[in-house]
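In this view, the complex is presented without one of its protein chains, the others remaining in place.
First chain written, first letter: the chains are A, B and C, and each begins at residue 1.
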Amino acid sequence: MLRGLSRAGLGSIGSDEALISAAAQYGFQTVDIDARGLIERNGVEGARELLKNGGVSIGSIGLSVEWRGSEEVFREGLAKLADDAKAAAALGCTSCCTYVLPATDYKAAHFAVIATRRLRTCAQILGAYGISLGLEFVGPHHLRTVWANPFLWTMEETLDWIAAIGEPNVGLLFDAYHWYTNGHTIADIEALKPEQIVHVHINDAPDVPAEEARDNGRLYPGEGVIDLAGFLAALNRIGYKGSVTQEILTAEPPTGSPEELLARSKAGYDKVYTAAGLA
Amino acid sequence: MLRGLSRAGLGSIGSDEALISAAAQYGFQTVDIDARGLIERNGVEGARELLKNGGVSIGSIGLSVEWRGSEEVFREGLAKLADDAKAAAALGCTSCCTYVLPATDYKAAHFAVIATRRLRTCAQILGAYGISLGLEFVGPHHLRTVWANPFLWTMEETLDWIAAIGEPNVGLLFDAYHWYTNGHTIADIEALKPEQIVHVHINDAPDVPAEEARDNGRLYPGEGVIDLAGFLAALNRIGYKGSVTQEILTAEPPTGSPEELLARSKAGYDKVYTAAGLA
Amino acid sequence: MLRGLSRAGLGSIGSDEALISAAAQYGFQTVDIDARGLIERNGVEGARELLKNGGVSIGSIGLSVEWRGSEEVFREGLAKLADDAKAAAALGCTSCCTYVLPATDYKAAHFAVIATRRLRTCAQILGAYGISLGLEFVGPHHLRTVWANPFLWTMEETLDWIAAIGEPNVGLLFDAYHWYTNGHTIADIEALKPEQIVHVHINDAPDVPAEEARDNGRLYPGEGVIDLAGFLAALNRIGYKGSVTQEILTAEPPTGSPEELLARSKAGYDKVYTAAGLA
Partner (left out) sequence: MLRGLSRAGLGSIGSDEALISAAAQYGFQTVDIDARGLIERNGVEGARELLKNGGVSIGSIGLSVEWRGSEEVFREGLAKLADDAKAAAALGCTSCCTYVLPATDYKAAHFAVIATRRLRTCAQILGAYGISLGLEFVGPHHLRTVWANPFLWTMEETLDWIAAIGEPNVGLLFDAYHWYTNGHTIADIEALKPEQIVHVHINDAPDVPAEEARDNGRLYPGEGVIDLAGFLAALNRIGYKGSVTQEILTAEPPTGSPEELLARSKAGYDKVYTAAGLA
């Protein structure tokens, strides 16, 4: 399983080019970046060169299409998706992810069927370029009541949704924080096939009851109470071989220079990978 | 548009064979019956003969698969669907319908995605035999709170659901009572293409506010306050050519002999068809 | 059924703006143009204004994606399709068409499965914008041996292909010349549902055996031997209400000024529409 970096948790790390360089320096193997932007600034060959020189590949791009609002906004964004996919494919990236909020102000069933259709179309376009779509279920309990109606938040619900979407290239973005706050288990991971997982996030939780952990109260891997060793070992056991990308969402920007934060991230990965028997 | 009979509203009409005979006698052109049962009792040739002799065709069969409960029950029922479809196809029937309750005790979004997958599978099996699946949205307001969570009940929501199901052979079972109790308009009908309509029901409503009309408080066509002339004329205008089938759900069985009820139905059809300029 | 113009058969008619103006002047109701180009030159509002002032709508745009060659070329073109679709939808157009050559230098079965996937993806993107994809089977016999292996050319084969593609928004571009050269019949048209037809072309054939009629040897409607009256009357009978667009492919550019050619087209339409009882 590849160690991956996103921007979340690195403070003012700067450009995606800087992130690539930092990942290379601190022993990370993948980066979650904007593939299209990288190509626009550097050309396809330049972008490939940057990744190659850093010895890193792209873990995932983000889904730029806004599928949660009006049909007009959806169609507007959709027109750009094939370009995103083409750029990602040109750089060897095979993953594109989006998150699913656990509640909605729309009537829940109606939103579910509209979003099913929209995400299917996104998956179909991505699939034409060999890219999978990862859906991230979101566990923190406090978010379940921010909007009027409960939506989907568990792994099981999300897998049922993926079956409803019905495209071969849709799977989970599986985040340790959401696994933990949902009260999911090691057995839940072991019930997965590796091809059901498009991307993985890790980060840690403070020592409060799981149902009180805040979405933007995340800690660096190995600094909290989540059983990341068990989480990683189970993913490895089922045969998952992709990125495990840090995503540290915090209420305040983390203190410390990017270098300090990178060193801290690296130490966290060393710790939890070792504990999982993966180092 | 063909005049159709279902059992609902005819009292103790007896067997499907009796219904075919009654339809023939009172000038109806289609019957909603159990095609498989008819074949089991009469053989394919015998069943065809009965329909031919009566000058009637089958308007629709009902979806026998229970898609609202457990996965086990769903799979159990699914195993019989191809036989139903084969029987219906053998008798020239191209429509199979089910209704959608406007609320559910399941978490609404989760039920929506599970039901999307299940109805898609039903549609795929039916489609292999040239049969379309009609979904009936259900308008009466009192049903919206019988179960814990609101589900789908408007025409627009149902069309959005059909798009999420994503099969070419899924459309509406369009019932005048649900159109009326939902407060839908003539313009809503005119916005439809005829191929979006798999089957049509008519019946009438008592002179109470639409939001107070009970699902099992229906009247014979022409005996209530629904603008059935407008409803039928609009369906005809958009090019709908299929069955318009009586379905009179009542709290108490209707009084009168089947013959009296059939004559009453015929009179109702004569009245509303004439008012719609269709007679 | 709407009278439609394409550029084919009008000589040097000039820009799409000129085509719109010509259509308006000679009593045509639709034009087959490049919606995206029209918007790029005039803005969305300007393009709408042009169409509105001419009293015409767009019959169909052409599918710009090259689905017959390498995967790389396909992906490259696909990235532009959503923009085409967005533009067409902005101008109220709901149809996009491509033609199917009756032979291929690829191994036929392999090409069939690759093209099935590619056209499905095109249909999915178009469908997100409310646009249908029309596939034009191509009848002239001489084309069947221009490439090494026979592909698909009859209406029945094309309908079977549409079923294999499996999207609700795919249908036929139904061209009178291909209907005629294939030896199809009035009964073949009557077997269609109107929603299976995305677009219609008319033109006429010289008085040679149908199997000798050349693809680029077409005549103006009413000037040849095709039973266009029967063709149009049958389309009208089944409820087709869309465009019937002239497409006159000729080996040499037609002689005469655009004005003369437009007048000739109008006369041809008057003749065959009258003969079909549609005038």
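Convention: a residue touches a chain if its C-beta (ideal position, glycine included) is under 8 Å from a C-beta of that chain, and two chains touch if they have at least 3 such contacts.
In this text the structure is predicted, and so the values were computed from the model without any measurement.
The undisplayed chain touches these shown chains across the complete complex, A, B, C.
The chain omitted from view is touched by exactly one of C:26, C:74, C:129 or C:151, namely C:151. Only one of C:28, C:67, C:129 or C:161 touches the absent chain when the whole complex is considered: C:161.
Remark: the omitted chain is touched by one listed residue; of B:94, B:121, B:181 or B:196 this is B:121.
Not every partner is drawn; the one left out touches chain A at residues 166-168, 193-195, 239. Mapped onto chain B, contacts with the missing chain fall at residues 75-76, 78-83, 85-86, 89, 121, 124-125, 127-129.
Think of the hidden chain as still there; on chain C it touches residues 107-114, 116-117, 120, 149-152, 157, 160-161, 163-164, 166.
FYI, only the chains that are shown with their structure count from here on.
The pairing of chain A with chain B is characterised as same-residue: of all residue numbers used at this interface, over half are used by both copies. The chain with its C-alpha centre at the largest distance from the centre of chain C is A.
Centres computed as Cα averages put chain A at a distance of 45 Å from chain B.
One finds 37 Å separating the Cα centroids of chain B and chain C.
Counting only residues that touch two or more partner chains, chain A has none.
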